[in-house]
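Omission of a single protein chain aside, the complex is shown with its protein chains in their original locations.
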Amino acid sequence: MSNFLQLLFNGLGIGAIYALVSLGFVLLIRAASVVNFGQGEFSMLGAYLLVVFFNIFGINYYVSMALSIVIMAGFGVIFAYTTYWPLRFRGGLPVIISTIGASIFLENLVLVLYGPSSVQIDGLFDADGIQIGDVFLATQYLSIIVIATILVVLQYLVFEKTLLGKKLQATSQDKEMASLLGIPVVFMILITFAYSSAMGGLAGMLVAPLLFVSVNMAGIIALKAFAANIIGGYGSIPGAILGGLALGVIETMGASYISVPYKDAFAFAMLLLFLMVRPQGLFGEKISEKA
Amino acid sequence: MNGLSTSIWRGLPQAGLAAIIAIGLAMLAPDQGYYLNILMQASTYAIAVVGLVVVLGYCGQISIAQAAFFGIGAYGVAIGTVDYGLNFFVAMLIAVGVSGVFGLILGLGSLRLGGHYLAMVSISFQQILTLVLTNWIEFTHGPDGIRNIPRPRFFGLSLQGGNAFLALCLVAMVLVALFAWRLKATKLGRAMQAVRDNDLAAATSGIDVFGTKVIAFGISAVLGAIGGGLFAGGFGYISPDQFSFAESIVLLTMALLGGVQSPFGALIGTMLLIILPETLRFLKQVYLAVYGAAVILIMVFLPDGLWGFIDDRIRRNARAITLPAPKLPLLSQTGQMGTEKVLEVADLAKHFGGLKAVDGVSFAVRRGSVHALIGPNGSGKSTFINVVTGLYVATAGKISFAGQDITTLSPHQRNRRGLARTFQNIRVFRGMTVLENVMIGAERDGNDVANAPAEVLTRALAALDFVDMRADAHRMVGELSYGHQRYVEIARALAGSPDLLLLDEPAAGLNMTEKVELGNLLKRLKGHGLTILIVDHDMNLVEQVADHITVLNFGRRIADGAPGDVLRHPDVIAAYLGEPRHEVA
Partner (left out) sequence: MQITRRGALLSAVTTFAIIGRARAADTIKIGVVTPLTGAVAEPGRIQLNSTRLAAAKINAAGGILGKQIELLIEDDASSNPGAVLAFSRLAQNQDIVGFIGSIRSTQMNAMAPDMLKLGKPVMFGGTDPTLTHQGNPWLFRCRPNDSYSARVLTNFCLTSLKLKKVALVHSTDAFGTGGKNAMLENLTKAGVTPVLVQGYTNNQPDFTPVVQAVKQSGADVLTSYFTNEPDCAIFARQLRQLGVRIPWVGSPSIISPVTTGLAKNALYGTYGIADFVEDSNPTAKAFANAYRAEHKETPDSGWTYDGMTVLAKAINDAKSTEPAKIREAILSIKKFAGVEGEFNFDKNGDGLHGYNIVSNNNGKIDYKEHIEFTD
């Protein structure tokens, strides 16, 4: 039983990481219909910024995080202007490929600057974790679960309860209509990129103490986060969270009870299963009929 | 498919010539060493990249799993020859078959999924295959890979030597490239491009969209496996890390860099990406960053890749070509206006949740007549057309076409029975020429000329003559003005000799001059005896051409009869003067 609980907790922890990264995906999908294959690199860059400010410049940890988040937001705007903006009228495929290009570019740029070795970085708290009976709750996993929850609630409130959120939603649903209503569509899209990038960066900073900081730290996580997104329901915020958590738990359980080497296969097999049986995911709207 | 094979056989002389050149080149290469290896790598990769040209370039379906198919081919040959002692070509045949089946299965995923979903499906397939290759040690030899993969004999001719095997690879590459090049100008190739450019218009032009996608995936997987099988023979050693996700991205970039619209682009892209890292070694690590940036720059500045850029220049200079034949008469299904009902709908309904967009409509269109369907905004006209052409599934009621119940048929099946349409917001195949657009209409299954390529061309030219657009036959349709694109759409429908032509608000978006021209065109069509169902607001236009008018409001039929009677009908007047309801569809 304690084995099961331990697996469950750590599965939720890793799932919360997928969920966090997935949240960044969702926003871009919702606001700009962009599938960003460079989302993992947002996380990687965020983590490296933290390394620069905290490990190298010795700035206070929380201040370093805040600084990094701000820079990432700015980076999101640059990313939008270079990778998305020139291609925005050419459909989904060119943008997907250009984000793949961006991901290769960023990874190798950082590789040139920092080299391939992983870097260790401290966690949010000094304590390693809490022991409850036979189950160990790692602090960083707990923090990620808590922060992911807070962010989801915040994101929900912003989207559903504020004027800005309404405008963002209107933009994502119908850009032409939104612009007729006087919503600054371009600005809304840039905000989304900035937020998504900051969000990805934050996710990177939170996982950095667990996975260490390296150029390819987020590659597989981003892929699974995207899978989580589809499982949860393409473009759905609660779907991203539940999809992420479900994926984390299922792959941990699957690895433990079925096969460790095939661990990564569980995530993708689950994705394929969902796509075949329930493509709209757990929370997605039914893929609408087109005219 | 008949057209496909004849068209491809016609390429035989070129293929033979190219193959001889390839063999000659291979013999000039050194028998081992760097240049041999680099040519071997480039030619085998190029075959797989041509596969991407078919699925991504022609058919517009993203596949990030080409390295997986390449790997299936390589592993099939390796396992077959090393572990089971099979002949190289037998092993290759099996591998290609297996890969093709997986390709078809991946294609099945496109039934309900597009774009990013499909990308994710292919990535999943790629990841799972890598895990299987690594972990199923008993069968795949696991991470150690397989070594000492033998090279074959070919009809008594030994291909053990480097040159001989390179010759085989180059010949295969040339044949595959020619195949893909010819494919583009076949019925299947045009169908793929139509699916890529506009799947709804493709479906209503008689193309089995889903089937076409599945075939494209299958061809792509087969080509991937051929490349992989030759790769295994060429290098004699394979391991799972050579067929990873990263390699799929490399193959994808090769295709995009060279130009995904043409197999020649694939060859250029592959050569460049294999030679570039070799020549740009001085950039060291920065090379890959440059490469990533180049991908973005290519997408932004060279959307059609290097070959697209070159091809565009060639085409621009060669635009003078005209087709000298005399003006051709349009051969279309015509008939005397009579009592025969071409289309008959009974109690047709379409509900979206609680919203009854079409609510129990019945009427019939008689052969040879021009029948107008009018109504205020939101009265359900567009929904009605979409239900009749199969884009929406009817909630209730029955649609009969030429005496047959077509209520449950898919859009392309309806088109194959002779139901053609145009769209309110024009749907043409923007990546193709005017002539190609219209040929797609002419070669719909069920048309009398469907499987005779020469007659398809004649029929398409005749349709272009009818709308007076032959001079633009070789222009890209995207370059045309809105009004002319409308004519292309009409010509595409006409070329299919439909029994019934549905025109969905043909005057929408046209300026005054264009409207007058359209009116004249419709009158000529009417004079031709074609059966037409026209939907429009423009009463002026409708009055000029209609023999019969049906009026919808709030999804219901409020009037039906001769123009004079209907337009005086009090309900109709009320509907047009009353508050228009919010747009439905």
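Read from first to last, the chains carry the letters A and B; within each, the first residue is number 1.
FYI, a residue touches a chain if its C-beta (ideal position, glycine included) is under 8 Å from a C-beta of that chain, and two chains touch if they have at least 3 such contacts.
If you're wondering where the values come from, they're calculated on a predicted model, not measured in any experiment.
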Where the missing chain makes contact, among the chains that are shown: A, B
Selected from B:37, B:410 or B:544 as touching the chain missing from the view: B:37
Missing-partner contacts on chain A, residue numbers: 3, 6-7, 10-11, 13-14, 17, 115-118, 120, 128-129, 136, 138, 207, 210-212, 214, 216, 220-221, 252, 255-256, 260-264
Touch list for chain B against the chain that is not drawn: 30, 32-38, 41, 131, 134-135, 137, 142-145, 147-148, 235-237, 239, 241-242, 277-278, 281, 284-285, 287-288
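Following the convention adopted for this analysis, only the chains that are shown with their structure count from here on.
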Whole-Å separation of chain centres (CA-atom averages), chain A against chain B: 34
Complex interface listing, chain B residues touching chain A: 60, 62, 109, 112-113, 115-117, 119-121, 123-125, 127-128, 131-132, 134-135, 200, 249, 252-253, 256, 285-289, 291-296, 298-300, 303, 382, 386, 391-392, 585
Sites on chain A touched by chain B in the complex: 35, 82-83, 86-87, 90, 92-94, 96-98, 100-109, 111-112, 223, 226-227, 230, 234, 261-262, 264-265, 268-269, 271-272, 275-276, 279, 287, 289-291
